[in-house]
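Pasting a structure here, questions to come.
With one protein chain withheld, the remaining protein chains of the complex are depicted in position.
What follows is subunit A.
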Amino acid sequence: MTEQKRLLSKKEVNQSHLIWYLAAETNNSYERLQAPSFCAAMARNLRKIYPNDEDYKEALQRHLEFYNTEGTIGSVVVGIALAMEEEKAKGNLTGDVITGIKLGLMGPIAGIGDTLIWGMSKAILLGLACTFALQGSPIALIFPPMFSILIFVLGRYTCNLGYKLGSEAVPKLLKSGTMNTLITAASVLGLFMMGALSASYVKVATPLNWVISSTGAAIGLQANLDAILPGMLQLLAIFGIYWYFTHKGQNYIKLVLTILLISIVAAFFGILG
């Protein structure tokens, strides 16, 4: 199967990726999310796959159905869909198989991509940018473009990979041991960096202190907490929020408002500041 003559050149597959890269989120709506963007990415190559007008229209409509995933790793699905449409044109499979594969892959891929790309990579690169920027160093400016380039290059690679391997190999690859090890290693890096960034950039401290009557010296509560375990209040904040999200649902706005309220009340009583 892998040695079969393929219809689309690398340049044509790259064209689909380029449109996907440019448009993945521009027409994200509440009804079908990334559907029009996916359809646009497919449009030109579908014309080549289906010279017949009726088949072409049907294919366009098929890719306007509900779809949403993470775009970088998700570029693999654009490649897979192209390969599958090619098979369909030969009469080897039906349209609902293509839709089924897309819907089946989008969830797991969104999970991997959101975590690795939008969670970790973005936080790490922009975290480094902030570190340099806070020292007043323009070196900061090299990190944000690195994020865009990472997404483009990785997306182009996965899109071509998807087209080359097709619908059977990619799900296997996603479940393979190597992929698992790669994700574990990335998670280690991610957690390590989240620890480092939290320690630097989450700030919670208490101004509470008490005066020893005999000497008149003031002892700060924060200094005492730091002596036991530095960053205790920061960890409390992070894992308090973690607990909130895992037990009380993921209502972001409610959480932000709760934090605002707690902060203002704590500031009023001089507990935090």
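Definition applied: a contact is a pair of C-beta atoms (placed from the backbone, for glycine too) under 8 Å apart; a residue touches a chain by one contact, two chains touch by 3 or more; residues count from 1.
FYI, contacts and distances are computed from a predicted model.
Engineer: With one chain of the assembly withheld, which option in "Hydrogenase expression/formation protein HypE", "PTS system, D-glucosaminate-specific IIC component", "Asp-tRNA(Asn)/Glu-tRNA(Gln) amidotransferase GatCAB subunit A" or "ABC transporter substrate-binding protein" matches that chain's UniProt protein name?
Structural biologist: "PTS system, D-glucosaminate-specific IIC component"
Engineer: Identify the residue among A:L208, A:L221 or A:L235 that touches the chain left out of the display.
Structural biologist: Hidden-chain contact among the options goes to A:L235.
Engineer: Given the full complex, what residues of subunit A touch the hidden partner chain?
Structural biologist: 19-37, 39-40, 43-44, 47, 53, 56-57, 60-61, 64, 68, 71-72, 110-111, 114-115, 117-120, 122-124, 126-134, 136-138, 140-141, 144-145, 147-148, 150-152, 155, 177-178, 181-182, 184-205, 230-231, 234-235, 237-239, 241-242, 245-246, 252-253, 255-257, 259-260, 263-268, 272-273
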